[in-house]
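Data block below; observations after.
Left out: one protein chain. Kept in place: all the others.
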Amino acid sequence: MKQRIQIISTIVLLLMLLSATAIAQVGKPFIHDPSTLMESDGKYFTFGTGGGGLISTDGWTWYGGGVRPGGGAAPDVVKIGDRYLIAYGATGGGLGGGHNGRILTMWNKTLDPNSPDFKYSEAVVVASSDGVEDNDAIDPGLLLDPTDGRLWLSYGTYFGFIRLVELDPKTGKPIEGNKAINIAIDCEATDLIYRDGWYYLLGTHGTCCDGANSTYNIVVGRSRKVTGPYLDNMGRDMLKGGGKMVLDATDRLIGPGHFGRTVLENGVEKMSCHYEADLDQSGRSVLGIRPLLWKDGWPVAGDLFKEGTYEIESVRRGYALELAVDFVRMPGGMRFNRNSDEPIKPVASQQLADVINTWPAGNIPARIGDYMGRPHQKWTITDAPNDTTGYLGGPYYKIVIAGTERALAATADGEVVTVPKFTGASEQLWRIDQLIDGTYRIMPKLVPNSGKKLALVSIGDSSPTLAEFDFNSDNSKWNFKTH
Amino acid sequence: MKRITITTLLAVLMTQAVIAQVGKPFIHDPSTIVECEGKYYTFGTGGGGLISEDGWTWYGGGVRPGGGAAPDAIKIGNRYLVVYGATGGGGNHKGAILTMWNNTLDPTSPNFKYSEPVVVATSDGYEENDAIDPGLLLDPTTGRLWMSYGTYFGFIRVVELDPKTGKRVAGNKPVDVAATCEASTLVYRDGWYYLLATHGSCCDGANSTYNVVVGRSKKVTGPYLDNVGRDMMEGGGKMVAVTRGGLIGPGHFGHMILEKGVEKMSIHYEADLEQAGRSVLAILPLVWKDGWPVAGEKFKEGTYEIESVRRGYALELAVDMARMAGGMRGFGGQASNEPVKPVAAQELADVSKDWPTGNIAARIGDYMFRPHQKWTITDAPNDTTGYLGGPYYKIVIAGTERSLAATADGEVVTVPTFTGAPEQLWRIDQLTDGTYRIMPKVVPASGKKLALVSSGDSTPTLAEFDFNSDNSKWNFRMP
Amino acid sequence: MNFKRTTLLLAVGFLISTGLLLQGCSATSKGKTNSTSKADTARSIAAYFTPATAKPKTPDAEGFLQRWLLLEPINKPNRTNTVFTDSYIRHAFDTLYFSNQFTILPKDGDKAKVGEQELTWHALDSKNFNVKLFRFAYGLNKPVYGVLFWAVTVVNSPQEMKDVRMAIGSNSASMWWLNGKEAAILSGDRRMVMDDVVSTRLTLNKGKNIIRGAVINGPGMSDFCVRFLDEKGQPVKGLTISYE
Partner (left out) sequence: MNRKRTLFLPAMALIILLGLQSGVNTALAQPPGQRPSLPPIPITSDTTHTLTRHFVPASAAKKTPDAKGFIQRWLVLEPVKKDIARNSILTDSYLRTTLSADNFSSDYTIIPKNGQTVKVGDQELKWYALDSKTFNVNLYHFTYAIDKPRYGILVWLVTVIDSPEEMKNVRLAAGANSASMWWLNGQEALTIPGDRDMVADNVTSQRLTLKKGKNVIRGAVINGPGMANFCLRFLNEKGAPIKNLTISYR
């Protein structure tokens, strides 16, 4: 076990190769301080500092075109009823030289500037800082409390306190007589979320606006009450600088900040942020969308799916997705009765070339079988070539048996097969979402002749099919393994 | 271990660094690993067993009379109760399970003497049971002693033994708790009884499909249900351990609690392709996820960032932060039609020349994926020692020989060159929550067993391990 | 978002504003910022500090030291906090700014001459767990950005205490000494987080122990918090704090 050092560098190299594909979003996703992602008129929207914003038709490719008047910095958006409430800081947090700040809200019926209904209401001031007090009224974050329908706004920067005020969800104006409460220090770009009896205060620590040298990172504290105290995993109050890490620099995506949460459905959540620098995109500030996981009651950023060769494990039973082909034995059998002084040497594992000639040429069904680390259980998953479409946070993937073009595909009768050759057809494109418990959902882009949105599901221990996704069942969940 | 050429395929590369145990860890159906007088013991099918001084290097030498198959062992008071099946399974399914006591498991000890074995369960060759493959549980809530046994031939049964005598409790009737498995054992944790068992085919080398599954129950007598609510009587079972690359066919689970938060599981693999495809002992961390046991990851050599669970910052060299070229590339100043191209990341050569040459302190800092935060962790060369389930590791800044080391005053530094001294050797245990504990082999001039701990968000030190505090926990992150 | 930018840096500020404008949006409608000052603009430190008295002071419930001798800020222009590497701050704090810098136990009202500046020591009790240097400087009508602060306090220990640790948070960088020996260094553009940096195991002498700290800050907030932790990470009890 000592002679392995010489290959370490190779391992590192390979790992880097594998990770080089973890990109943020595509298109022109350049933004700073993105607001929480909102869906409107079938498109996704986010607004940033300085006005304007990004629009995406699929959640993966983003371009400019969003319209938000008022300039200033770091807006947030929440949908209340059938209207959108937009909050923004009229100042830029030290941009004007001082900490004299104002936060305004305004309504719109749609976020789509092409819609005839697109018209912002007159902006109203909901919070301000006088430039001297321990607060800088920028960086608003909105929470419509799902338990009681009350609307909360957190705001502020490292200059003094993060404060919390209550707004009227009908008017977007401050509640008469409401006094701001201090809930944190040391952070900025805060956002409040509620989940399962807890209020979470997400904030950004560190230094922004310094490109690849930015130390921006997203932390969280939680409280049973919206007014705090917000404590971290060490029991430390965010009023004393506490905060548990949610997301920090990952490889070439540096300086995440400005958290926003998007709940797609039960068990499928995303978080939006910007990275101060995406080294793969000129080191510019870009929109990032990642899975949001919940671990022991704490939010943690999930991983962007990395292209590679995996075994696909069914969470139901723990078996592996495989081609339904004859099991090909490796040479030898029971090696129980060996002389213990026999020299110990490695045995080759089964290779694709050893078995591929025994496989049929046409479609082969997929099934789920005992993990054997065999070629018919190894899947290479890559961003589908010649396909630019995606979904919130990711591209569609091509899933083939490693070393071949044999591709996993959905069928018109709601089952899964492998076809001999990847053609790029929609039923061969797969959406992969990491779920809040860290497992994965795998869905075809399209089930032929069906409008249904079905996911890959273990209907038996050994039988995969397509069926409705159910987060409460291990049947709907998968893991990607590299053993 | 052998060498592998660079031309080896990716899949092999990814898995080759993961080996089971070293020495001659050849065994089938290992009993739960038991510590006795500073050594570790496990017994296997056919008599005999393995002994290890450190839990990592294993050799034959264990002595268990009675032959037969698939023993288990448990310490009760200051004695060891050893149980085994007199038959080997198969054939006519006529089986008998016997227990015997010993004051020690060390065959060189003057106290080493097995008591006369007594039969505690049988199968007559006709009934739906084959009385082999016993597993023992001393219930921590009641002090009662339970034994599960049986194979795919009929049912897994639970009987009660007398923990004082090792004999069957008079009048006790077996309870059927599972079907279609073998090599079962019972574990208690946190209000639940867990029935661990092995499914699939054994004894077929690299073609074996053995895998370890689990069901759980609020009562020791069942019903044991799996994650989809299926009774183990109907074949249910949630996966605990499966084939991993060249380690094929895990079976015969055994559970060890080293201390709070540090648990291990023992198994055999039917075939370790690295070790001639033979059946070997393996020890893995045991992780508990949502109330279910899952085989943890054997630590893999590689280059990592070491993340403090306390705050989420990275263990790093205390050197000047070296800026990368450029500054704000933010939301202003650039036309959005500027071509988008990759920017080089900071490399070791860009910064190492500015680092001091002597010892450099370790600290914890913002994650920046910079060279002073990347650690290459490898099995320490020229060191054959280890601990339960793993070798000691060398931890150096990637691309250098600058090595993490414990100091006599209970702190951590980096020394310019790895010398192999014990304070530069590190034990890495995955904890029950999936995070890791990192401990030096030795704290110089100290008998204390200290772990790497975050004393502040930005400050590492050595202190006593405390599973209840995130200060004591670390994660290994790959770029 | 929040740029830490000082008024020392009009040029950079201009560039940033221009950049925003170039992007096609009126970023900072500075003229429209007409919110009225709610805080007391007649400057004072009274909201944050009280004059220290001779009465013995114990650490607060969590062990934070709230009584300090603070020297008015030394001008130390820095346009950004990202320059605060270990080497930079070692050099910055090795520099002699005033006589007996590393040994002095000043009295309230003592003066120190630093270049052209004549600065006064203030013996103060902080009303907060932390010491808000920004508010100290602001309240005294002194520069708040591009500054370097010195702080001294005396901790009385009823007996020798081994294996205690000094736990510090500061904004931005700082360096700390216990009884003349370096105890901790906090580099970089930092936020003040309690227990951010913790010293190695130290010994508090029976009787007086002198703690000295220096905090450097370019743009943005400046403050610090200090406490002692025992071997278990709990605040050390039984200490009293004085300034002489």
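Lettered A, B and C in written order, each chain numbered from 1.
We take it that contacts are C-beta pairs under 8 Å (C-beta built on N, C-alpha and C of every residue); 3 or more make two chains touch, one makes a residue touch a chain.
No experiment lies behind these values; they were computed from the predicted model shown.
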### Query
For the unseen chain, which displayed partners does it touch in the full complex?
A, B
### Message
Tell me which of B:Asn102, B:Thr209, B:Thr243 or B:Ser308 is the one touching the absent chain.
### Response
B:Thr209
### Task
Kindly state which of the options B:Gly66, B:Gly326, B:Gly399 or B:Pro422 is in contact with the chain not pictured.
B:Gly66
#### Entry: Residues in chain B touching the chain absent from view
24, 26-29, 44-50, 59-70, 86-92, 94-96, 98, 119, 122-128, 130, 132-133, 151-154, 179-183, 199-204, 207, 209, 230, 234-237, 251-252
## Note on the structure
It is residues of chain A that touch the chain not shown, namely 324-327, 329, 334, 336-341, 367, 369-370, 413-415, 459-463, 465, 467, 475
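Keep this in mind: only the chains that are shown with their structure count from here on.
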### Query
How would one label the connectivity among the chains shown: line, ring, star, complete, or other?
complete
#### Entry: Selected pair, greater C-beta contact count between A-C and A-B
A-B
### Summary
Of all chains, the one whose CA centroid lies most distant from that of chain C is B
### Message
Centroid of chain A to centroid of chain C, CA atoms only: how many Å?
### Response
39
### Message
Where in chain C do residues touch two or more of the other chains?
### Response
16, 20, 23, 27, 82, 188, 193, 195-196
### Query
What are the residue numbers in chain A that touch two or more other chains?
32-33, 49-50, 206, 209-210, 213, 215, 243
### For the chain B and chain C complex, residues of the former touching the latter
318-321, 323, 331-333, 363, 365-366, 409-411, 455-459, 461, 463, 469, 471
### Task
Provide the residue numbers of chain A that touch chain B in the complex, in ascending order.
1-8, 10-12, 14-16, 19, 28, 30-33, 48-50, 64, 206, 209-213, 215, 217, 219, 233-234, 243-245, 248-252, 254, 276-277, 279-285, 296, 309, 315-320, 327, 329-330, 332-336, 338, 340, 342-351, 370-373, 378, 437, 473-475, 482-483
### Query
Mind pulling up the chain C residues that touch chain B in the complex?
15-16, 18-20, 22-23, 27, 82, 85-88, 165, 167-168, 186-188, 193, 195-201, 229, 231, 233
